[in-house]
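Beneath this line is the structure, given in structure tokens, with notes to follow.
With one protein chain removed, the remaining protein chains of the complex are shown where they sit.
Letters are used for the chains, namely A, B, C and D, taken in the order the chains are written, and counting of residues starts over at 1 for each.
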Amino acid sequence: MNSKTPVIQLKNVSKTFGEVRSLSEVNIEIYPGEIVGLLGDNGAGKSTLVKTIMGFHQPDEGGEIWFKGEKINEWNVAKARELGIETIYQERALCEQQPIWRNMFMGREIKNKFGRLNVKQMKSEATRLMSEHMGFTSTAVHPDNAVLTMSGGEKQGVAITRALYFDAELVILDEPTVGLSLSETKKTLDFIQNIKKSGRSAIFIDHNIFHIYPAVDRMIVLDRGKVAGNYKKSDITMDELIESMYRVARTGSIKE
Amino acid sequence: MNSKTPVIQLKNVSKTFGEVRSLSEVNIEIYPGEIVGLLGDNGAGKSTLVKTIMGFHQPDEGGEIWFKGEKINEWNVAKARELGIETIYQERALCEQQPIWRNMFMGREIKNKFGRLNVKQMKSEATRLMSEHMGFTSTAVHPDNAVLTMSGGEKQGVAITRALYFDAELVILDEPTVGLSLSETKKTLDFIQNIKKSGRSAIFIDHNIFHIYPAVDRMIVLDRGKVAGNYKKSDITMDELIESMYRVARTGSIKE
Amino acid sequence: MSENKDSKVKNNAARPPSFWRRFGMQFGIWSVGIFMWLIFVFTASEAFTSKDIYLAFASSTPLFALMAIPLTLIVITGEIDLSFPAVMALATATFAKIYSGTGNIWVGFIAALIVGTLCGYFNGWLVTWFGIPSLVITIGTSFLFRGIELAWMNGSGVGLTDDKLLGVANLLVGRSFFGIANQFWWTILATLILWFILNRTQFGAHVFLTGDNKTSAQLMGVNVSRVKRRSFAIMGFFAAFAGLVASFEVSYFWPTLGEGLLMNSIASVFLGGTSVFGGIGTVTGTFVGSFIIGAINAGIVASGINAFFTQVFFGLVIILSVIMQAVISKRIKR
Amino acid sequence: MSENKDSKVKNNAARPPSFWRRFGMQFGIWSVGIFMWLIFVFTASEAFTSKDIYLAFASSTPLFALMAIPLTLIVITGEIDLSFPAVMALATATFAKIYSGTGNIWVGFIAALIVGTLCGYFNGWLVTWFGIPSLVITIGTSFLFRGIELAWMNGSGVGLTDDKLLGVANLLVGRSFFGIANQFWWTILATLILWFILNRTQFGAHVFLTGDNKTSAQLMGVNVSRVKRRSFAIMGFFAAFAGLVASFEVSYFWPTLGEGLLMNSIASVFLGGTSVFGGIGTVTGTFVGSFIIGAINAGIVASGINAFFTQVFFGLVIILSVIMQAVISKRIKR
Partner (left out) sequence: TTANAAATSQWCKGVKIAAFPGGPQGGVFANNVYNGYVQAAKDLGPTMKYYFSDWDSAKLVTQMKEAVATKPNGMAIYGFGGPEATGPIVDDAFKKGIIVTSLNSELTALQSKYAARGFGYVGAELYKAGNDLAKKVISNASLKSGDSVFVWGLKGAAGDRAQRTVGVIDGFEKAGLKVVYQEIDQATNTTPASGGPTYAGLMAKNSSVKAVVTDHGGLTATAATYMKAANQKPGDVYFAGFDLSPAAVTAIESGYLNLIIDQQPFLQGYLPILQICLTKKFGFSGLSVNTSGGFVDKTNVAIAKPLAIKEIR
């Protein structure tokens, strides 16, 4: 495991929407086997950063994205996923009128070499995943059911399970535990530990420092589009971190 | 303050969607000045319960809703809001292409006695509320801005602020702190305390027992559509509660 | 901490959206309009520098503008109406029948407006009661209304040249100031009224909310079904009025009245910047859009393009206008 | 704990949606179809108990069914196409011109299909590149394509009775088994092919995702623009094919070809249960919907309802069918 080359590296990435500059000159790298926590107030630009990494947003002129040491020019979501980046988006990214199995394999459908979809396999895989990875308490989890009829937490379950299925090099979780019950939250946090154990990387976004701190190796704090701090866990205690988060919120600066 | 008559009372309320029975024979009452926590796993029926109280869903035959001691027959959202029930929905209930001010006064627009809308007042009120109640870190909070361009947490802020504006007798908060930062979460919890102080009531739904327990007077646990437990805070410690929640999740029953 | 919050608000939060961002949509359609006008002034200067052509626009564009304007409301609620040409005809038939039966103009006039409103309300009821998309159901009601009208009139038209009708004819389609047709003023009035309804009444606010996100609106207590029914009723009312205007304009009621106006009205609404997906739109945009649509054909033929090439250019102008409108609005928004 | 989870899954989670819930949509349209057929069998028994009328349907319904079926894909992606009648004409004009120029049937045939596909692709490109709603832009391209065709043909038609054309005419519109017109078999084939594309290819899966929630689909790496462009291209291809079929059926190419088919095709798609809002739809539903639409007109006239009342009844039948379809689907879903 060569931890010298980052799995993903952003150089000077900015992103502007109209008059709003959501990211400004962000430099970030994630190394193999590393779990990085991303913290920041509402509107700090965390989700924008995630979507830029995924190629959903194109960075402004001058920003560069490097994957495993290679500069990538035509970056898009399909390519990112193919290279092994999976994301659980904050907005879940589900197609709610579609059955669970279609959502599970959205964008990466199983097909045979002639391009014919293997619907049967997708359904059975979906059933397996849903019952193995997420234990549902309601009756609405047959793979043919539309996502529409599921509860908020169940939907989140689909989005999480989907990201697990494809053994990704880098998993990005944008507030994944939102709306999950205690036991499901625990499962998700366990899952993050498994990523690390298997030598893969993750970016973990959450508002709950109690969730983030125990799970990660390193924390990056975003404030109004800028990287305001970057701590190894060994360098900062949870209390110091909370203290410094409040400070950022108050003064906009990490330093006293 | 007559705490004998509940602000709202559900008698035998069930709700069935197709083959899914989301609520079955729920009996609940909320007294004035009381903060009630509603707990339960994903899909337990918490949001369905809230929407039934609001009159968005009609309960199945046989269920009754009583407001301040009177049985209410033609229950609908507009009526519920008029009588003084405000809800922060889990799905936020925003119209994203519309400007903030329209969202703020959605369904309860300010108008003069001839029915002419007072757009100016709505805008200035919206500005005041947004800056007083929620401190935004981005630039996208002019009342004329579309909600669309705001971050997840900012949107939630709009939904919360809206519920605060109308001095409601009963405020229902369905996972309100989801996606909020530490400091915003604290504000929301403070707000719940203020409701209690002013003698009004609240129903507070959250997955985070650490949020719920300190804030409430009483806790109701839902499990697969049924009321599985109903505790005064004085009767149960937080640890016992967590223990019993796990038990419900495992066995479907609150009792050992 | 609170003073800090305030200063933050001052620094970051009080910035209003830019002028372009706020008026982008209107700006888009106005610039398309002016741009097209300039082109025609150059390519068809004989026509476009004399006032005659503008008087002609003022008299013919209202025939569909009067319906495009209320149609904007329906489109903002996320629905569409394809039946209004038939409503136009059915309401005018009501006028013709009642007038020839009773000899009373005003009873006929009011009855026509009522029939139009009811037809619209019926559409709205079908849409909201059964939850059927309006695009589908109004194809059906269009046949129904047209069929009733044809069966009632037995397919024949009626002349409206009776001397007793002169008064109402003058009111609706007479010429006033500088020879401008009255229907132009009616269109202006309709624009103003519907602007007020849309932007300064609770009903109007709910029109936007309904089209933007029906479920959210319902969760907040908006009666979206009622909003839709009323929007359709308003449409029916104006269709009836437009039917009378169009018939008095040619002093004859053709039983096929309105058939060719559907596309023009719809195109005006969309060209005017109203979103097909609902939630966004302006009546002033539609007003400008109508006059653009109304001018294209005349502009092209006056530029010396004749015969079948007119259609090629008509298509090109629509495509380019829509593209310009889309590009300008998008540029402005970011 | 895990054994508990499993048992829970067994108790609550493995229940599939009921039969009604899964096939509700198809069931709705089939029952509407059968119900209507029964009515016609009783009210117009002479016509509807002899095989002639069914042979007539088999030859005339494909003229629009062949376009309604691919239109289903476009509607599922959340778009619409109003220009396909013009594409039909332009593609057939290409065939006529190339055939009369070179005398080579197959070159003309292939060229027509290519032109149709390109027209469709052009629509898709406009829609996705500029982000313009297809309802608006295809009104424009409809004029453009029709205008080009009319200008090219100078407004005149061409006979297709040449002996050399007999082969292709037989292939497209000849009569086979029991006198059933070949275009019926072509329609069946088109239904099968598009069913496969929609339900058994990645492109088809993406058609559903695109129409359901564009942003979600994009976030998961679906190239929604490409999906839309391809759907429009498929539409164009079939429009061209339908243009040839319709022209050979009457052995003449009229420059107005296709004008009356727009509403029929659109109504078939929606009657077939495809959602106007995208994300939901079936080609088999559209197939049945086409035959219902095709039968209504003939059925009403054959029932002895005369003249102007036919439109009233046509409207009523459409309204009632759509309502039935909506009610049945809703009932089944809950």
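Here is the rule we go by: a residue touches a chain if its C-beta (ideal position, glycine included) is under 8 Å from a C-beta of that chain, and two chains touch if they have at least 3 such contacts.
From a predicted model like this one, the values you see are computed outputs, not experimental measurements.
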Review point. What residue numbers in chain C mark contact with the hidden partner chain?
Key: 44, 46-47, 50, 52-53, 55-57, 59-61, 63-64, 146-147, 149-150, 153, 155-157, 159, 161, 246, 249-252, 254-261, 263-264, 294-295, 297-304, 306-308, 310-311, 314
Study note, to complete from the structure: Across the whole complex, the chain not displayed is touched by chain D residues 44, 46-47, 50, 52-53, 55-56, 59-60, 63, 150, 154-157, 159-161, 246, 249-252, 254-261, 297-298, 301-302, 304, 306-308, 310-311
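The rule is short, and it goes like this: only the chains that are shown with their structure count from here on.
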**Study point:** Mean-CA-position distance for chain B and chain A (Å)
**Key:** 29
Point to revise | Euclidean distance of C-alpha centroids - chain A vs chain C, Å | key: 47
Exercise for review: Any chance you could list the residues of chain D touching two or more other chains?
Suggested key: 8, 12, 15, 17, 275
Point to revise | chain A, residues touching no fewer than two other chains | key: 17-19, 91, 136-139, 224
Study note, to complete from the structure: chain D residues touching chain C in their complex are 126, 130-133, 135-137, 139-148, 150-151, 154-155, 263, 266-267, 270-271, 275-277, 307-316, 318-319, 322-323, 326-327, 330
Revision key, fill the gap. Per the touch rule, the chain B residues reaching chain C in their complex are 51, 54, 56, 76-81, 87, 89, 91-98, 102, 105-109, 111, 115-117, 119, 127, 130-131, 135-139, 141-142, 144-145
Practice item. Mind listing the chain D positions that touch chain A in their complex? Key: 5-6, 8-9, 12-17, 22, 199-202, 204-206, 208-209, 212-213, 215-223, 275, 279-280
